[in-house]
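One protein chain omitted, others in place.
== chain A ==
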């Protein structure tokens, strides 16, 4: 049938068919498992419809970890293909799909989800709030992200994956050169999850500005919360650009408009500009929360206050402003001439100054401290030197005349992995290990965790440092193969070995989670790390209402003050707590958005119209719905507190 032809894969291979079978079997196994153990009701009531920021955070976290493995497998496949010259493990078409999905999955569905997971879980606790400002919107954000991620991954087995690179430059991504629906998937998966991210941005700005505990002025917020605030402000300014750009791309591909086309007045330079107007701030959306995590971990494990609190805040604000003024450095080679490039070289290098301030502040925090070598601290200690190397190569790339030689080469690939992995990924792993007891009430095994750290760090160095060299020797990025006489072989082989070590590191982390679930002691107390900020003043794992009594804050290290300086965190009697009700509507909207996105990808217009009407009806219903939330009585609180071992009075 004609209708079904559109779902065929353009380049089918046994691997893809095998994956189809594997995906189908996994889905069937999950459905049977849930039915057999009668967990559908539990899953739906306690998780899928929850408005609890902690559970939403954990759902983001699980999704992000799944995506980490999806993107990681892509990475290993790329390194395997290029490990030796003239390799035939993948062909050009497959390689192009693999590196495109690697980029998109890692940035949008792994890194973004991971930082939003940690923000969701930690920020309300750090500011002493009971939830975020708009809990139901928060759940909708999660579902939009999840729908986007699933839609994107579906492209692999239905219709074909996108293959124009994660930057998806037009006219390459236009219908003339990318005929398959792959790029439609790119447009709609990012569009839907991008809307979710935008809502998260608004939600967290309001939460942080309006819901802080009494006494917590802006300059007394913990550093991770500060980083979350700045990040979400960048999200709110940057993501609308992505929304509009993706929409223009969709119109070009599906409705025959000419924004980026080669004919009829379209402009191929426009996409690159618009994409990076969003894309560069995006880099800081990822790295600022990472800086926030290091600013929590380093003081905790050096057992002293963060050096230069004010300059840490100031540097983040400066970075957020500069992040919107540097996008041209992604295409210095577009021919805009010496003057324009000089200006953007300068603004780009300026970012090194606030970033340098932060590095030195962390060093000065360590200076008079007393280090405890825990897993989160190891990641932070690995981060400082490795990120410094990544940072200075960034300054090298910022020098436009030299960038003409680095652009589009493996040197660039080495640079951005050198900032993203020791910067963002190390921070995520540090944060995961650090806040794990807060989430689940037990610790991850330290010894196994340290093994993972060493595998990942050494693997990272082996995987990415050789790329600096092969880049300077003329290896362009995104090449699926190269000849033996180029001499790139040796560097790529080292890279492959490094990538393998990193893969082992991540497998060790999975094993550590399994091992710790089975064997870790459950009585770790409320404050196992001897930490400093407010989230450690409540129980592990955290009760639904976070704090039985709203804490009083007098500094950015409220808990430390309570422990060392006799500050009284919890004053007053237990009172009835008002909490939001769970909501099924975001789940329904998720289904509608999925149908909408899927239909749009394949231009099935009845599906688009019906689900579109459904989406707007749900929004209208939501607007007129009266839900006053629920109240947790004093008895119930007392009961819960007793269950958690007495708790704070």
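To be clear about the criterion, a contact is a pair of C-beta atoms (placed from the backbone, for glycine too) under 8 Å apart; a residue touches a chain by one contact, two chains touch by 3 or more; residues count from 1.
Following the convention adopted for this analysis, contacts and distances are computed from a predicted model.
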- Item | Undisplayed chain, where the name is taken from the UniProt record, one of "ATP-binding cassette domain-containing protein", "Glycosyl transferase, family 2", "NitT/TauT family transport system permease protein" or "Quinol oxidase polypeptide II" | "Quinol oxidase polypeptide II"
- Note on the structure: Answer key for A:96, A:250, A:323 or A:374 versus the chain not shown reads A:96
- In the whole complex, of A:127, A:181 or A:386, the residue touching the missing chain would be A:386
- Taking the entire complex into account, which one of A:44, A:69, A:89 or A:169 touches the absent chain? A:169
- Item | Contact with the hidden chain (one of A:342, A:617 or A:633) | A:342
- chain A positions in touch with the non-displayed chain are 92-93, 96, 163-165, 169, 171-172, 176-178, 262-269, 272, 302-305, 307-311, 331, 333-342, 345-346, 349-350, 352-353, 356-357, 359-361, 363-364, 366-371, 373, 381-382, 384-386, 388-389, 392-393, 395-396, 398-405, 407-409, 454, 457-458, 461, 465, 468-469, 472-474, 476-482, 486-487
